[in-house]
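Every protein chain of the complex appears in place save one, which is left out.
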Amino acid sequence: MIRFEPDRSQYPQPGDDGKLEIDLETGKYLKLWHGPNHPGITGNMSVELTLCGDEVVEGKVHVGYLHRGFEKLMERRTFIQVFPIVCRVCVPEPDFNEWCYAQAVEELAGIEAPEMAQWTRTLILEMGRFNSYMMAMGGIGGALGMGVIGQWMTYVRDLMLDRFEEMTGARIYHMFILPGGVRGHLPEGFAGRMEEVLATAERYLADVDKAMFTNAVFKARTKGVGVIDPALFEPYGVTGPNARAGGVAKDLRKDAPYLVYDQLDFEVVTETASDIWARAMVRRRDIDVSIALIRQILAKMPKDGPVMAKLPNVLHWKIPRGETYVAGESSRGEYGYYLVTDGSGYPRRVNVRGPSYTHAMALLEHLIPGTNIADVAALMVSLHTYPPEIER
Amino acid sequence: MMRDLHDHLKTRYRLGDLAERRANLAFVDVARADLRALLVELRDVHGFTHLSLLTAVDWIEEGRFQLTYLMNNRTANRSLGLRVFLDRADPVGDTIHDLWPTAATYQRELREMFGIAFPGSPRVDEEFILEGWTDMPPYRRDFDTLAYSQQTFSDREGRETHDPRAHMAKKLNPEGQR
Amino acid sequence: MGNLRDVLSPFTAWKHLIETPVTIRNPIGREAADGYRGFHQNDIEKCIGCGSCEVICQNAAIDMVPVSAPVDGDSGLRPKIDYGRCCWCALCVDVCMTGSLTMSNEYTWVDADPDAFRFIPGVDPKPWDDMEKGYRREGARVLTGAERVEMGELPPEARIDNFDEIVVGYTREQAMIEADRCVECGLCVATCPAHMDIPDYIAAIREGDYDLGLQILYETNPFSEVCGRVCTHKCETACAARHEGDPIAIRWLKRHIVDNVSEDRRLEIVGTPQALPTGRKVAIVGAGPAGLTAAYDLARQGHAVTVYEAQDKPGGMMRYGIPEYRLPYDALDRDIAVIAAQGVTIKTGVRIGREIAMDKLRGEFDAVVLSIGLHIGRSTRIPGTEGPGVEAAIDLLARITAGEEVPVPERVVVIGGGNVAMDIARSMARLQKRKHGAVGVTVTALEDFAHFLADREEIEESFDEGIEIVDARGPQEVVRYKSGKRKGAVKGLRTWAVTSIFDGQGRFAPQYDQGDERLHPADMVVEAIGQAADVSILGEDLTEALEWTRGRLAVDPAGRSSEPWLWAAGDAVHGPDVITAVADGHRVAASVGAMLMAMGEVAR
Partner (left out) sequence: MSFEWVQIAYAALTVFIVINYGLIMTAVVQKIGARVGGRYGIPVWQNYIDLVKNIALRSKISHGVMFYLGPVFRLTGGIGLLLFVPTIYGSVMHQNFAFAGDLILALYFVFFGTLGMALGAGESGHPHAAIGVSRGLAQVTAAELPLALAVFAISLQYQTLSITEIVAAQQGGLFNWTLFTNPIATLAAMFALVGTMMRAPFDVVVAPQEIPIGPPTEYHSAYLALMQTNRVLFPVAKTVIYMNLFFGGASNWGEFAVKVFAIYMVSVLVGVVHPRFRVEQSIRFFLKWGLPVGILAILVV
């Protein structure tokens, strides 16, 4: 059989300073910008690829296309005014921002959200996770040219967005988790309609299992491709499903339970191969966990009760000097807010720790060399990164 | 638990008081010279293998930057935030990209956004997020975003607002009498 | 055979071919969820233009623009929203003090003109104005406190047999919480007769800076001890917080500031006049709030001020009209002490018109301010009011203050529903409790409880103290014993039920249901239906010379009468409460000051 192993000696070699010596004049290499406006990129970022044939020898990640200076903007807003902008740090899973920020503020201000709010928050986070995974599933199908998966998942995600809409009043930026609690109760008959969505989702996911995960071509494209050595996890700050795909059974929902996760039954999903397939599979199975969790939450949550703690007048709300870090397990890994207050009515510093910061920068740059250009998109999608978290 | 660790470490490192935020989160001041050794010990001996984040806080009134190294022990689920203070006039940090390669990204961002130098960190001087930025590092407290945007962009025409109190005083009590 | 399955399984996706597609063909017109955050609606009648929406908007998308003329408690401004900036977070809806601002669930709107997307909800008509669906805040607003911090009071049993001050005053913690509720809209400033800088001194409480607070108080009002206790607090009726909750306890917060600044410190902060003595002299007749305020202002301008007071002590109606349990005399004394420290001479026990004639004042002083108050009780003039056992409330109150013996029968009926009626009722109740061990006071008022003139707290506290209040009763006759040992003595008050008080034109013309007649047994009837000024002190010539309107001295807006040297201020010309009198005092002082200044210019 003909082998397609590249001849590594043809590749650029590291110079004395450790940098690759790439001389474009030789005609041996080709620069290719992958993004920022590109169907194969996960959001607005770009990877500057250097190709040798269709093999990538170097990839440099460029971000900044979405930079709105959120962290700085937050410093200019009162504690309540920050609330509407945090969700915009991450489009597909905005609720994590809302929760992390609200929780951090509550910790520093010494407020505790009521129980009803805690359950509702957990529900929202799981719904958000579900949505985020839907995009990831669709994305991995799409990155490999299987648009049908993306269309199905978009539909299912849309159904969940309908639930978000009736619950929070908005589809994407829900702005429902306020510091102090949540904005309201679930609408009448919400659980029933949610069950319909979950049932539809399960039907479509079964189809995904048959069409994508039981698919010779998909397997050929994903198994053994884009492997991350588990030894790289900690140096490169790999968390969440990306680490779980490499056998690391770490999940903050389980390990450091926040909200009401300690009252819920679920298993931490892991795979071992640490390749694109494993990462897709971890997410696929985590959707099932999310679905089960949503059902559990709706069954167990209190039927009524206050949803907001008593807040000081938010128009001149001051929080004593302090700092805290609140993190949770988002669909992509550890998502956290580092909040520093100085006793004034404005945050001194807010730092958003998005999992994409490590996954899409240092890790991706480390993984890209040696891959086929056709696999770059799949590799990126499998890392499930959202650029706004990087540049904030 | 965090307190035990603090007691254990403070015999050999110059540490400040432990500021406990939660049972599994505490912050402590560290002398810059001790940082690297402490990080290595935390990582290799005490299981703090995960660098959750590295960021800076500008205490402009105190004339210093705070670098926060948030170290996490994934097994015990404990986080320790190390605070290192740098002189704001000449902020130079110590690179730890050889301990955590991903730190290079953080350091690049800090260089760009706060103007903190990290000699030896890979590609630290390359533009990270900002392109063609000539103003002061924008995440410093003295960078005024509002002033910047007013210089850079024009306000929408025809916007005018009224303060209720002043408006009523003008309308109801035009002479300004008490 | 796993491989074969991997090849065949994907084709199962084709089963979706026969399913109905799920996409929406035309998204325009899709109805959003019931609670969707779409374009804003504003109930323009409910909105008070407080601007809280503008303050909380993190995008600066809201401008407050004039829509109607400002009135008390409504700035006349309405929010105009720039949808180029709006992020639909609905914080403006959540913070809205009246609940007038809501959101419809309309979110699709196409227009080529960008300026179309900047409009005043509720004023510029839009198709969604009357939509029922859309984002509504769940329950009451939670972003600003809705409930007033309860004020500590002596319990009824502890206060009923004495004249101790009932209101305890806020602690610092309580005051902080109460001050925190203020949204600093400033609607109250226009309503306050003295235009006190209410939001500013409340902010000073939040900052814990009582010195600053006191300084702000003195800029507009030298009677903060008094107003902190007995002000009619019109500001609280204009307070934005009252629409969906309790108004801010502005009066108590004012008192909290003075409570926290010692008398000595107060003198330090207020200081003494910084202006050089002008050599001009002003006489003020009547040491009530208007007169003393004018004295304070004029003294600080460097003029020599002499205040003449007929009673033994200064304070006027504040001292002789308001019972001690509401306003302790030492509190009043502290306010007056600061005024006196400005170099104001207060001559008490000097009745103008008797000891000194007005003409003499005119000769000795550059200007004279008449602030004599309303010290003569009006009578209902119903049959039976002439004779013993019928008293004027204002007289009784003054006599109680002066320490004179007043008749304290077991059963007293008060005619009137205002605060004075409550004051005398409650004072009599205290005296009865002391003397007889039991309270026997009935208050009969023309108004029903829904339109009562007295403050709500007064009514509630009266009830707590065992006073009977019967509303909507029109007094018809003071019934006296026709025979027997007590012949001629008061037997009771006969009243009819009131069906309406005003006629179609809003004139006072009570209508009664004569079938509903009651006799309220009483040994004494007290009339508390209003007061009049004693203008006899002016002397005949002056009275002739001055212009009058409807029995009141005619003055221009600045308080100047038709005689260029004479000003009038206070209840006698503007009625009816301390803060109005203070405002009047300021106004007159400004006018007098301007005149004196002009005189100085001429002299030079």
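Note that the chains are named A, B and C in the order they appear, and that numbering of residues resets to 1 at the start of each chain.
The rule we apply is simple: a contact is a pair of C-beta atoms (placed from the backbone, for glycine too) under 8 Å apart; a residue touches a chain by one contact, two chains touch by 3 or more.
This structure is a prediction, so every number in the text was calculated from the model and none was measured.
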Requested in this report: Please work out which displayed chains the absent chain touches and list them by label.
Outcome: A, C
Query - Given A:91, A:292 or A:373, the one touching the chain that is not displayed - result: A:373
Report summary line: Omitted-chain footprint on chain C covers residues 10-11, 13-14, 16-19, 21-23, 25
Report summary line: On chain A, the omitted chain is touched by residues 1-2, 4, 30-32, 34, 38-40, 51, 54, 141-148, 150-152, 155, 211-212, 215, 217-218, 220-221, 372-378
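In this section, only the chains that are shown with their structure count from here on.
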Report summary line: Between B-C and A-C, more contacting C-beta pairs sit at A-C
Report summary line: dist(centroid_CA(chain A), centroid_CA(chain B)) in Å evaluates to 23
Report summary line: Between chain B and chain C, the Cα-mean centres are separated in Å by 50
Report task. Could you put a whole-Å number on the gap between the CA centroids of chain A and chain C? Result -> 56
Query raised in the report: Which residues does chain A have that touch at least 2 chains other than itself?
Result: none
**Report entry** Per-residue overlap in chain C, given as positions that touch at least 2 other chains
**Finding:** none
Query raised in the report: In their shared complex, at which residues does chain B touch chain A?
Result: 19, 21-22, 24-25, 27, 49-53, 55-58, 68, 70, 74, 77, 79, 81, 99-102, 104-106, 127-131, 138-139, 141, 143, 145-146
Report summary line: chain A contacts chain B in the complex at 63-64, 67, 69, 71-73, 75-76, 107, 234-237, 239, 250, 252, 255-256, 322-325, 327, 334, 336, 338, 340, 348-349, 351, 353, 357-358, 361-363, 366, 391
Query raised in the report: What does chain B use to touch chain C in their complex?
Result: 156, 158-169, 171-173, 177-178
